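With one protein chain withheld, the remaining protein chains of the complex are depicted in position.
Chains here go by letter, A and B, matching the order in which they are written, and residues are numbered from 1 within each.
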Amino acid sequence: MPPVGPRSGDAIFANVERVNAELFTLTYGAIVRQLLTDLEEVEEVNKQLDQMGYNIGIRLIDEFLAKSNVSRCVDFKETAEVIAKVGFKMFLGVTASVTNWDADGTCCSIVLEDNPLVDFVELPDTCQGLYYCNILSGVVRGALEMVSMKTEISWIRDMLRGDDAFELQVKLLKQIPEEYPYKDDE
Amino acid sequence: MYCNRLYANKPELAASRIDAIGYQVGHQLSERYTMERPRFTDHLDAIKFICKDFWSELFKKQIDNLKTNHRGTFVLQDNRFRWVSRMSLDPSENGDLSQENAEAAENKAVQEPNMHLHFSCGVIKGALHNLGIACAVSADPSQLPACSFVVRIKP
Partner (left out) sequence: MIVCVAVVGHQNNPLYIQSFTDADDALKLHHIVHCSLDVVDERVNNPKKSGPTLNETFLGLLYPTENYKVYGYLTNTKVKFILVTTDLDVKDADVRNFFRRFHAAYVDAISNPFHEPGKKITSKTFAERVSTIVKSFGMSSTG
């Protein structure tokens, strides 16, 4: 039965088929470690994680739109809210909040107080420049790009570096006009 | 959740790396899932643990069939292996992509099941190694969605 109206992130999270939480966390950790072994430079790992996230983001958006039943968001502000409240809950199982809007509504922060990716993780001294969760910034960037919003994303706070939360700053660079290749056939 | 995709989106990561990633995960999980149980008495005991408890934790089901030649080779068959059955039966997985990605998706469709199998083999190998059993693990996906894992214990 197709549900009527938008569904909450909780409801979707409860219904989708999920892998075991420890498997998810440990696999992500093993991938990051493998990238460090292969690429050696922390900066390169940050880039690679972001790129991987981007590739996931541009695919996740379809699943997100299909499962969440949210209607097309009217502006950046609404989109950011939906990503934080529904998107993060749906795919990561945690709720994020949106704060720190600037005056013209083109820059905000997504704040995560809880993040299953970092359970068990302690950065060694040699990896202090690593943005361990950089995949998340890529996912958000990729997903937003698929709904015609080009953004720049950077970490403001990171619990692995001793901060009290994770904070992603999302800056809207430009909104691409609505002629994106959303063809039903092909 | 969507951890499968994390590496599925990264076909450049060669099979050996996927195997290594699985190995680390299996190594860690075997410590966790054997926490409250007595030590295993022999290889069969440990293999049974993989078939029952370990598999249940990961896939919410047990291995369906276990065979052995009694000379150190074990064949573990899952009649509906979740990671590959999902791939082959879920059309949305590769649909709805914009054109730029169509080609990448095609490549991926070929590679994904293999990547999942390399990962699974790594997990099994890592878990058994940590339990003191040196072995080689390979997968036989010729009867999808059933999948067999062959464990050869090193003498």
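The working rule: contacts are C-beta pairs under 8 Å (C-beta built on N, C-alpha and C of every residue); 3 or more make two chains touch, one makes a residue touch a chain.
Quantities reported herein were computed from a predicted structural model and do not represent experimental measurements.
A.B. asks: Pick out the residues on chain B that sit against the missing chain.
C.D. replies: Its contact residues with the unshown chain are 24, 27-28, 30-32, 34-41, 130-132.
A.B. asks: Which residues does chain A use to touch the chain missing from this display?
C.D. replies: On the side of chain A, residues 22, 25-26, 28-30, 32-33, 119-124, 127 touch the unshown chain.
Definition applied: only the chains that are shown with their structure count from here on.
A.B. asks: Find the geometric centre of each of chain A and chain B from their Cα atoms only, then give the gap between the two centres in Å, rounded to an integer.
C.D. replies: 27
A.B. asks: Inside the complex, what are the residues of chain B that reach chain A?
C.D. replies: The contact residues of chain B facing chain A are 1-7, 9-10, 13, 17, 20-22, 24-25, 28-29, 32, 57-58, 86, 92, 96-99, 101.
A.B. asks: Using the touch definition up top, name the residues of chain A that touch chain B in the complex.
C.D. replies: On the chain A side, the touching residues are 16-24, 26-31, 33-34, 38, 52, 55-56, 58-60, 62-63, 66, 91-93, 135, 146, 180-181, 186.
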